[in-house]
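Working notes, beginning with the structure itself.
The complex is shown incomplete by one protein chain, all other protein chains being positioned as in the whole.
We call the chains A and B, going by the order they appear; numbering starts again at 1 in every chain.
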Amino acid sequence: MLRSVVASRTGTVSVAVLVFVALLAVAGPWLAPHDPLLQDPQAILAGASAEHWLGTDNLGRDVASRLLAGSTLSLVAALEAVAVGLVLGVVPALLSVHLGRAVEWLSLRLMEALVTLPFLVFAVAMTALLGNGLQQAMLAVGVLVAPGFYRVTRAAALPVATAQYVEAAVLAGASPWTVLRRHVWPKVVPAVAVSTASLLGASLVIVSSLTFLGIGITPPTPTWGGMLATDLQYLFQRPFGPFVPAVLIVATVWACNGIADALRDAPALSAERKVAAHVG
Amino acid sequence: MSADAAVPALLTVRDLSVHTADTTLVSGVDLSVARGGALGIVGESGSGKSLTCRSVLGILPAGLRGGDDTAITFDGTDLRGLDDRGWLGVRGTRIGAVFQDPASYLNPSIAVGRQLAEVLRVRVGLGRRAARDRALALLADMGLRDPALVYRQYPFELSGGMLQRVLIAVAISAEPDLLIADEATTALDVTVQAEVLDLLADLRERTGLALVLVSHDLAVVAQVCDEVVVMRDGTVVERGAAADVLNAPTHPYTRSLVDAHARYGIERFRLQEANHG
Partner (left out) sequence: MAEPLLEVSGLVVRLGRGRERRSILHGVDLTVGAGESVGLIGETGSGKTTLARTVVGLHRAERGTLRVAGTDVTALRGARLRAFRRSGVVQYVFQDPLRSLDPDLTLGDSVGFGITDPGDRVADALLAVGLDPALAARRPGEVSGGQRQRAAIARAMIARPRLLICDEPVSALDAATRVQVLDLLSGLCAEHGIGLLYISHDLGSVAGITDRLVVLHHGDVVETGTTEQVVTAPCHPYTRLLIGSAPTVDGGGMGRAERAELRAQLAHAPNGKVLT
């Protein structure tokens, strides 16, 4: 699957960007030249220097170190949200196709209800209810991206469930579990992979929006969205300040979408290949 | 073929070929249909039988072109030389056509009778009232039991056999001299197929309509046609009077088609009887 993504130029660049951001996130604590929370009253809103590569913020904290620490938090949070969405979306979708009409009806109505919820308002309400923490906020985001996974999985699984080759397998004595593993799952995976990539980007935007608003995170903890918010307040003193977190957010989201596109167009996964194979 | 000299053929095709940019799909096809005659073209998918029909109708799919040496003459007119205006006076008026999937040739949201009446007004120039009466008469001619009801019905309300009859009514509405039926009965049930074939044979008898019947099934063609052409891989492999082709096929492919019927079809019992008796 990776090979087919790298085959396109957008795919290659996207993978490179994500690998770079992932390295920042993983190696952040070791790469950081300073403690991201350490305040230096002597150097408030300083420009770039050998000591502080990207300058300091309004409390004299090293911006580079805060960005590195923020990368870890922002990415992990987005991944967490997507993981929650995957479980809450894919599993009910597969069950809705295979467990009969009652489950189908219930899960469809539930997902429709979720789709009607406004993203940010729901996340704010969740953190108000469960406490203002990143875990709670990400749980909320996960619940909100679940319908996306649900729809994509169901769309891929539904034609398979009624396919004649599944009937043939059932007649050979296959259990529902075998049918799922052998026939349904391989057709669902490509679609889910595309959604995972694009919803990862979407989740990152939501994480950034929430932390920008101060939801899910308490002040000293650095995140990309939170830093963007503070930097914007000191635009006159450090005009370039907001650009660094903003560029990181945009590049990462773009890379996620790039990978999603490459996955979707990958010849090994696209529907055209199957159709062509049938005709030939 | 000696009859050709005495009675000029209605449709003559000489050295028909169809090409894509780099390959030849059909080549060297010669056909001739006498006025009131019935020619059958037999072949499996990819044999070039449908492309042959489409060449005659001047409706080759995009990207395909007819060969430079191909000559198609219909009742003295060179069809290859026709422009779009010229075709208007031939296609649909002098040569009718029906295809495999009748539903796709009708507008699903207009009652079939109105569609037929519209064709009559445009092609024949009948008035509103006259077109309606003629449409009802045509539907009755097609063996539809309640023409007034069918006239008001929408395509989805009609069975495949009824739709194909409506399409035949549309195709012969302008009283053409030739009807081309390309796999027109393939999607139908056996008894319905026989009804449609019987209808075509009746029409031919009553109106002197000439037929080109295209099918993958040799037996279908044999039931209606006097002359048969067997095609394979874009060329004609066997031709002759229907009875001769069936009784003494020369090409191995034709022989295998006849043999299939003799071994697995209902003919096997009749053939056995003939052998015993």
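Going forward, a contact is a pair of C-beta atoms (placed from the backbone, for glycine too) under 8 Å apart; a residue touches a chain by one contact, two chains touch by 3 or more.
Treat the numbers as computed from the prediction; the structure is a model and nothing was measured.
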item	value
Contact list for the unshown chain, restricted to visible chains	A, B
Which of B:P8, B:G208 or B:G265 contacts the chain that the document leaves out	B:G265
Contacts of chain B with the absent chain, listed as residue ranges	44-45, 144-145, 159, 161-162, 189-195, 197-198, 201-202, 216-220, 222-223, 243, 246, 253, 256-271, 273
Missing-chain contacts mapped onto chain A	163-165, 167-175, 182-183, 186-187, 274, 276-278, 280
